[in-house]
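Only one protein chain is missing from this complex, and each of the others stays in its spot.
When the chains are written out, they are named A, B, C, D, E, F and G in that same order, and each has its own residue count from 1.
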């Protein structure tokens, strides 16, 4: 920024011809053009916690990154965090909370705008719950109301029908399923709203670590279904939040 | 419905005990319980054209299905339709329109509610345009304003930056890309709104008919990105419409 | 057989010691031990038509094989037979029938025992009908009553519920589905009978020519589901017949 | 159910017009229509133990689920259960039995109808026995007589021929094989009855954790062969039971 | 550019405070900041022909794109161009040349700087020649001397040794091979210079359309080997040019 | 060779010091060291026809290559040759023979040593015959006696047993099978001799163009089984010849 | 055997008509026809040790199987045996030997015929040695002379040329290589004898646990190359033995 101000000063004082200034501007490094600001604005506009993907990091590394982020006064969430990570984080942020099933820790230091709509998180089997919780807790931390509807896989599809009110109340639906992943198609065939499908790596044999569920979901004939990576509960919760935000926020914020 | 009415009539006339009626109701076939109505409602609630996937059907088959649908007075669109299909359809519906690049024909017989928000359709290369157009025309037929931003692949990424206003104006963004599919990540990294990625089968060698682009998009680190099947422009346009609808409709319709 | 008879004759006449005869028997070629009879018996016991897989054969080759089989007086069916094949076959067997949708021709020269139970053939989409018909016609030619329930994919799952009587009447169910293949799981979750799933190569993109549907079906959590090869309508019809036969035959045949 | 009874009461007392009642019925939540009963009936009709898939669950979780199920008075079986799971289960159900090779625990609290036919379980190698036992014990717990024929892989195919009587006696055959999986084809080529093939993950290198055996079995030219997921002994045993049931039950139960 | 000049003019004339100017600059659309120039410079700096990937385009489409490019006075090359494409191009550019084996047409309108070093193009089998030629002609059109060494696959490895002088003379080596692709490893093991490997889709069966050769090359233990996409002769020629340029240019141009 | 002779001449005449000669020798191009001879010897030692892989070549290209080879007086065989190729070849070599099923043409101009042992070629289905014939004719042209045993797939395994004499007579066995490919394992389990397995691309669905058969064969538990590429009848015939040669040749040639 | 003897006795004494005897023979179980003997003969004819594949078995299981085999007086070898297995085996067979690199234990109780020819085992990298040793020790235990040539990968191909005498002396060659697996092609291109390629799972990344090397070897253009499963050193050693045996045995045994 200083260089840019300097150039403008010279133009102002007639020390630099306009054409020469134009030439100089073209050759300025990007950051001097205030490019960095865009990122800053983007961060504020998102109003979302800073996110640490803890898998593959030591508890100490996570703690160090957390400490740096805390200085900015933002909210923080850590995904794929086991209890050892949480214990280390708690040392530097005693107010940190731990969502065990979701494997997420959260530190809240700033207020979050609340979205009006509800996000429903539907899951097929008991083993899919960690991914479903990762999606649900992520959505909650981002300012959404979440309703959970677990253990409604297609092998017991009547249980889904008995709980259709949940699907009706929701503005966005996240479906989490491993093995054959057929639940996502069934749900998307019943409703007329955005459905985000999360394949999980639950299964064995020809589930090929989630590939089967992923392909099923991508091939769904039911309109409106979109898919995220295998086990990516965070991604689904984040995308659902962005969609849900379009339906308005409780404090009357205009949409970005 | 007649059976149900008959049972109620008997209950009303005291010819049938309430417990016996309860028992009979449990054993009624589903359609007699008015189950079919749910489907009907769903169709109306969606307010979307009936869709014919023409690929793998003869022009005659498409025309026959079209004729049946026309009797219901609904809007109709046919995807993956070549000119031979269109010519056959035109014989029975002279008002049919053909979107050549999108390979879509459309017959409009009913009014469509308009969504307020804009959907941006961004594509990487010239060869991706048919899929991009399938997404764009689908979204338009469903009642959305669409802005197109084509040929902005990562190999010439400055062209994307020169057109960021389009991304800023949009409420939902569809990114269509084959080969390496990196454009979706780049776009999702720049904005804070729902982004739907469509991998295309464009490419050769290790693109493996779209697998490479599909994997790239699923693995994106950029939050908010969801993915549909390879070449599934229709699915992306449909999902974008469902999301865009959440931002409100021009004629003030309440959201479903 | 002659050699075996000769040995026994020598034993009978005392020309051959029993120990030497034992040794000779061990060294006889298999066919001389009447091994071939096993195959013969098997063919009769099956009571099924001889089957010609026509794909990859010229009409002339199919006709030549047909002519050889006709001499045995058995029933014949040809699968994956196009009209050109049928025309050639008709020249040598004017009573041949052609099932166009199933791509099967049939020549009936012997009576077939009828099974008591019903086989239901359920399919997801219009494009799956050729494979569904291959299964249905195969089962019919083998002596089974077949009920068809088509176009009941999970995207419109209420249509399946409205026709549950078909599932209830059946003794064995064949489910034919491409794309995501979720229909098989849904059906198997609703009933308590053998369900045979046939993935089809219908679809595009990440359906990978039927791989997606195949994996979905193999990973189904619904008990009792077994799977055959992609597009293998014949195999499903054949297996369903073998199962259905266990429920008894109309003319009172004992089970084999 | 209460709401439904209330509506009928009002109709009976003339407090509600029949047309209005019809309208109300259409809007009732599903469970109030007695939908749940279907599931209940289904459970009874199956007459099968409740099944717990223990893999990926802690011994404590399995014990907790077991305790809940025991209250219903049903039979229970747990698959993929190691000894630690069994010990925990035994604390709450001292009559629990453990089938070590099959990795199955069973708690019998209700009588099971016995099927007349025999199920043969054939396996190729020693390492395939755990999966074969999972199939065999499952079938036994469901009320079937089972004959085992182990270690008869194609590399020593004469051993299979020496035991053909087992194949002849059986009404349904389960074939369990890893590595090349060819045994299933050989068996299906020798008999005229339903054969269920179970690929196993036994092997190394290009066995790709069971993929090789799976593909072999799916591609079998032998009619009547159907396939379940890799290592899915339970699924094979369950499907074989459903088929075997068609041949009649010892206590003369009518088939469902 | 006009807006930027206008802002500077106002600053110069004292009509705009510097801080306000800074603010305005931050909000300027990118193109107004002269961003587009970067692309322009980049094009000039590369000094390379504009490239049209003709595969999947009609001859008419290629001709139209060619005409637009010709107006800029740049060199043009079209890859994957068949004779029908060339004939159409020739109508609008009679000086266009066609390299039949390489499937490349070229139109030279500007001088190209010549690199000092030699690029060797080595190929394994006769069927690999089209890809090898695409690489060789691309490199030539970009201003490089190219030596070809064809038909020296590992099955006849002595032929490679008899021509090692070619490898020694070269500054960069491109190795083109299908089937097992082992040639790239052998060459890279013999020399101490950059080697670019191009797998080809030549082969059948387990070559899986070039996947086998691709994996072989990626796994090479020989240092210095890098790989491009299957059949991507153009990419290899282009990368080799960029590397070769580092060794200096004949007309004494400084390196960019 | 001339340079080498020249150096030795100078050493002989004392015009060149021995140390200098050593230095010169090290720097000689390889061909001058007589390296080429190795190839020549190898060609003679093999005593095999020169082979042209015709797939992907025009009839004219094959004819041109054939003409060049004919000048060397060697035997020639062309694989994957259709009738159009043969007709073109016949113009320049009227004594060329065509093996239609094997898709091989052969031109015999030199005598071939005959191996003593027999090679058996066993195939599973009718559609596998082209590959089986490619193997059989290749082996015959290389100087081997071949016995064919076709249509003995595992679905009709008794036919294999009825012809075990063929397996017993053979010194090397080639097994050709598509779909599930189990035949190779069965044969290798019955004999104690080298067995070469050739997977074919015959099949559909999960045969994945031969991948299924390939994996089956690689995973065979039967000792002594080795595998070649999918559809590579030529490779199998060639390898069988090399093995069969070890058992001695009729004219008493010493083994190489 | 007793039943067969009894039948012959009755024929001999005239108690059974020949036609009735023929009928009885056809219905005899296979083992009574002396079928088992075939297996016995096969075992003797092979003259090879009984083999135990120890991977996935506990040391106790291996010891128990070993004890059973020892009673037959045959030679025994155990592959994939770690030191814990060996220690357990040694308790029951103190004369057992352990080949650490090959992970093989051997117990010699019978003499083995020696083959005349030499088997060369060539390997690419240090990490491939365990598989190479498995092949080499297997071949030695089966009665072959083995020469090892290790660490001659294509990245240092001159080392292979400096040791070509080993290749020349051998009658059969085994090539063991991971990563890119190109060594097999290079060796097969240099010699005119049977070459067996063993891909290994050595490597990382795109070696995909040996898939890369496997595909390379299957796609080799060099004639005479056949392939076994990834890491299957035993299979290669066994096949090489069967081939080497054709070249004659030292004690003048006729070939089987």
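The criterion applied here is as follows: contacts are C-beta pairs under 8 Å (C-beta built on N, C-alpha and C of every residue); 3 or more make two chains touch, one makes a residue touch a chain.
All values derive from a computational prediction rather than experimental measurement.
Asks: Of the residues listed, B:212, B:232 or B:249, which one is in contact with the missing chain?
Replies: Of all options in B:212, B:232 or B:249, contact with the hidden chain holds for B:212.
Asks: Considering the whole complex rather than only what is displayed, give the residues of chain A touching the chain that is not shown.
Replies: So the residues of chain A touching the missing chain come out as 29-31, 35-36, 38-39, 55-57, 199, 201, 209-211, 214, 229-232.
Asks: If the hidden chain were put back, which residues of chain B would touch it?
Replies: 124-125, 153-157, 179-182, 185-186, 188-190, 203, 205-208, 211-213, 215-223
Asks: Could you list which residues of chain E touch the chain missing from the display?
Replies: 42, 45-46, 48, 51, 117, 171, 192-194, 196, 214, 218-219, 223-230, 235-236, 238-239, 242-244, 246-247, 255-256
Quick note on the criterion: only the chains that are shown with their structure count from here on.
Asks: Select, from A-B and B-D, the pair of chains that is joined by more C-beta pairs in contact.
Replies: By number of C-beta pairs in contact, A-B is the larger.
Asks: Calculate how many whole Å lie between the centre of chain B and the centre of chain E, each centre taken as the average of the chain's C-alpha atoms.
Replies: Computed from C-alpha means, the inter-chain centre distance equals 39 Å.
Asks: What is the distance in Å between the mean C-alpha positions of chain F and chain G?
Replies: Centre separation, chain F to chain G: 24 Å.
Asks: Two or more other chains touching the same residue: where does that happen in chain A?
Replies: Each of 156, 205-207, 218-219, 223 in chain A touches at least two other chains.
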